[in-house]
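Remarks on the structure that follows.
Heads up, one of the protein chains got dropped from this complex, but the rest are sitting where they should.
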Amino acid sequence: MVSDFFYPNMGGVESHIYQLSQCLIEKGHKVVIVTHAYGRRKGVRHLTNGLKVYYLPLQVMYNQSTATTCFHSLPLMRCVFVRERITVVHAHSSFSAMGHDALFHAKTMGLNTVFTDHSLFGFADVSSVLTNKLLTVSLCDTNHTVCVSYTSKENTVLRAALNPEIVSVIPNAVDPTDFTPDPSQRLDDRITIVVISRLVYRKGIDLLGGLIPELCLKHPDLHFLIGGEGPKRLVLEEVREKYQLHDRVRLLGALEHKDVRGVLVQGHIFLNTSLTEAFCMAILEGASCGLQVVSTRVGGIPEVLPEELITMCEPNVRALCAGLETVIARQRSGSVPSPASIHARVQNLYTWRNVAERTEKVYDRVAGEEVLPLDRRLRRLRAHCGPVAGSIFAFVAVLDFLFLLLLQWWVPDWVMDVAVDATGPHGLWRQVPSSKVGAHSKSAVK
Amino acid sequence: MVLKIFFPQCCNRADSGLLVGRWISSQDSAVVLAVIHYPFIPGHVKQYIQQMQAKSGVELSVLGSWSLPKDGQEGMESFLRDLSTIFPQERWLQINREVGKMGFTCQVLQRDQNGRVVQRETKKKNEKVDEGAGEAGGDEEEQEEEKVIFVHYEQRKVMLSQLHPIENGVPDPKTAPPSELRQMFQTVANSQPLFFLDRYDDGPLKSTHWQTEGREASIIVELLKQALIPLCMLIGWLLSVWTWVCNIRIFSLYPLRFLSSKLSTCIQLSYRTEHMRLLSSPKPAAGHMQFMRKANIVVSFLVDVALGMLLIWWLYRDNHITMLANMLVPAADHVAKELDELLQWLMGAPAGLKMNRALDQVLGRFFLYHIHLWISYIHLMSPFIEGILWYGGLSACLGLTFALSLLSDMVALLTFHIYCFYVYGARLYCLKIYGLSSLWRLFRGKKWNVLRQRVDSCSYDLDQLFIGTLLFTVLLFLLPTTALYYLVFTLLRLVVVLFQGVLHLSVDFINSFPLFAMGLRITKPYRLAEGVKFRVLCEEPGTALHLLMEINPLKCSAVVQTYRTLTYSCYPKDSWAALVKKLFVGELIYPWRHKTTKTD
Partner (left out) sequence: MMEDESFTDINGKSISLDCQSHSSLCSEFIVSVPKVSIGKVMVYTCCVWLLAYAVFFFTENTAVLSSAIFITLVGMMLHIHFVKVDHESLLVIGSLGIQVSSSYASGRETTTFIEMSKIKDIVINEAIYMHQIIYYLCVLLKEPSDPDAVSSVVPLFQSSKPRLNCLVKVYKSCQEIISKC
């Protein structure tokens, strides 16, 4: 598993990677996660059940994503791939430069690759055109691609000009045992709307800022509970000050994953204002806690929950207000299903076991495929990506290959110690609790 | 459990007798301090030990017996066992060294509750590789219950050395007890009276330890100690007069106090006074750190004065003063001329840049006038410069640091015009930057919220926006002119600040460098111990362990770090990035010490 996004960073991709890895370990696979260093957290760490995480010291460029030069990450990646005897490389998120690098290097080293796309992207502006080109190049070599929803699949197939055969859909999941309803936490004299998301433009915080004063004016017993942190926090603070809503709009700041449930169960309605979303885990968590869910109708959201559990609105302030009004009215009249019944319905919709099983099938299929030799790979790059970009990237691929040869001459494979398996078929973690490479999380990087 | 016995090297060849030392019970180790020889009267020994215990505060006890049988002294086995009943102890060591063989035999006798002596099956034959004699001997008994490690140490060095990092004050009961080595060092250091009060052959008891061969002392040191007391009193009296003078009301008036806080000479003076006050206190230094601090101050003061005298000798030898004074005025003229040319250049089209002509002329004229003022001031001063230098040079007899501080002050006074230019330039530039940034915010429909320390959005009127945009444009187009002047004068200012910074640094270095500690580290490395290192003496496998404990001296860098005298510049300093940022936004930078934006 390779991605820029992993704990301690918080978000959907991070928890997806973690949960999927845990379920794969449970099934007896060996899983190693590679990500970049977060502040002082660098080196090698072991998480629960011997999940091994490499925090490689690569420079972070923008938005927790590493700078890509295509080459500088090769020595470390190669070291990881060789010493852990990796067979399939699985990269996550198209925003992660590290993931793309890993796909590229893995192909150079002759490993099979899988890619999971977690986000939707436009086609119109310059940045998306560039990203889409990059995605085309990097996915052209990938054996299999996984998307989290059908909308996302459509989007990815179009963006990366892929053969739809090798794209499968495996949705995200939530751990229903972590998100159980608890109606006793709600306060009966008010209606609380919970919003939990990063406070960034993509999540539609400006919409939220628009609808808060309008609704608060109409319903004096309405309270907002907003969890998350980000650059758009200022918008909410200004709204709160301008309309004197300090007692009714509470900003909780960054929440840890374990605290999310505690916030969710305090509310009646869960609001999601995203402008683009491939698969919204937040609404799933909200529904699992027994809340009424109101969301914008964008991306893959309509696929996530059945009609009767969610109220869809167009992504503008008026539609969202109207949607919320109807739900508030329903809440007041008491004609909503009980939290426990909602939870019971959501409980079996999405589970990580299911996700892991389906991912396993993808792996099984990929592991059998042959890896293209360099010449055929180059030909395919040129044929698939157009004459200009194809040639450039074919050149880069050749350079990468030469660099790999240089590294193999400099530090031969036999010099690298094969890592002690913590998980997988020969994992030491279960058999010997205090194995040699203990859970000493302090590993220095010199 | 493993029993560790710390054994002094000087007792290796001692005659048979009783081992005196201390049990460190928590760590299962024994520190042997001395050997009391036969014959003795048990009562005397007990009395002696009690006496010593009272004096040194160390829980001394008789650890066991030591025998180095000479010819014709055989069959002492039962006698040795009887000894253990005379000195009741929980454990009784019987260390035995045989003639001709270099082996130690150690038997540990345990006493149970009934007072019965139980001998454990702990016969252990140890090999001792002595200097020049490496012969092996003794049988090997592998199956012992209790293992013994002998650690040989050099008593003199261990007693005199100071283990780092230093722990002072009472140990905190909450934290773990001091480590074994620290306890061992403390035991040896505290039992100084045991070695000191030995009456050689006169007393009822004879013993062996490091000072048996003779006491270590110096007549000069003793004489100096006597002579220091009146000297301290004299210094103390002089100091009281000096502080009385300093405390006169007139000095605490506003302008004088302000000036004295800016002049580095005054700061150095107060700093030295503080040191002298510390030195002249009649109380002896409490603790190792304070002693080292005093010694460092004395040595660095002496070296300072010696360097100052060297400077005076050089200055007054070949009339160097007059030469310097004669050089100064032409140099100042030269600087003024260069500045003049620089300004003329700036008033034209510097480096091909096209500036705002009117503003350029105004600024240039303004600065030219300043240079003119300054030059006339220097010429006014020129007859007195030699006198000033002559008397200023005398200050070097108080130490090189004074001379350097005085030099720094003189430079500050002589380059006052550069400072003025810099301040004008910086203020103007700062004002522009400030105005530009707030107008840029207005441009974007934002404003700075002073109460919440953040940028808020705000809706402006049309005429507000119009005026703001107009002002923004004007400021933006005038910015290059101001920025150029600011840049040039900032560079000049930085040169001066750098020079002063170097002077301050060297003064600071002389003031704070721990010369005494460094000397001690070089001449007697064992006095400042970082830790210990062990060497295995016994080379053969199978025999028990004989280790030689040596003292690991403190690293030189650690010496400097530990014993540095604290001075004014030890405050946290601004980083380079902060300095550059300050320069960029046009905040003033100062070389003054308390601001510590010094470029060092």
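Labels A and B are assigned to the chains in the order they are written; within every chain, residues are numbered from 1.
FYI, contacts are C-beta pairs under 8 Å (C-beta built on N, C-alpha and C of every residue); 3 or more make two chains touch, one makes a residue touch a chain.
If you're wondering where the values come from, they're calculated on a predicted model, not measured in any experiment.
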TODO: May I ask which residue of A:188, A:256, A:370 or A:417 touches the chain that does not appear here?
DONE: A:417
Task: Residue among A:83, A:330 or A:380 that touches the chain left out of view - done: A:83
TODO: Just name the one of B:13, B:147, B:225 or B:427 that touches the chain not displayed here.
DONE: B:147
Task: Hidden-chain contact residue, picked from the options B:263, B:532 or B:583 - done: B:532
- [ ] Just the residue numbers, please: which parts of subunit B touch the chain that's not shown?
- [x] 1-2, 4, 27-28, 147, 149, 151, 174-176, 179-181, 531-534, 536, 538-539, 541-545, 547, 552
Open item on the list: Contact with the hidden chain only, please: which subunit A residues?
Closed with: 42-44, 54, 56-57, 75-76, 79-80, 83, 411-412, 415-417, 419, 436-438, 440, 442-446
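The criterion applied here is as follows: only the chains that are shown with their structure count from here on.
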Task: Centre distance in Å when subunit A and subunit B are each reduced to the mean of their C-alpha atoms - done: 53
- [ ] Please give the residue numbers of subunit A that touch subunit B in the complex, ascending.
- [x] 234, 238
- [ ] Enumerate the contact residues on subunit B facing subunit A in the complex.
- [x] 454-457
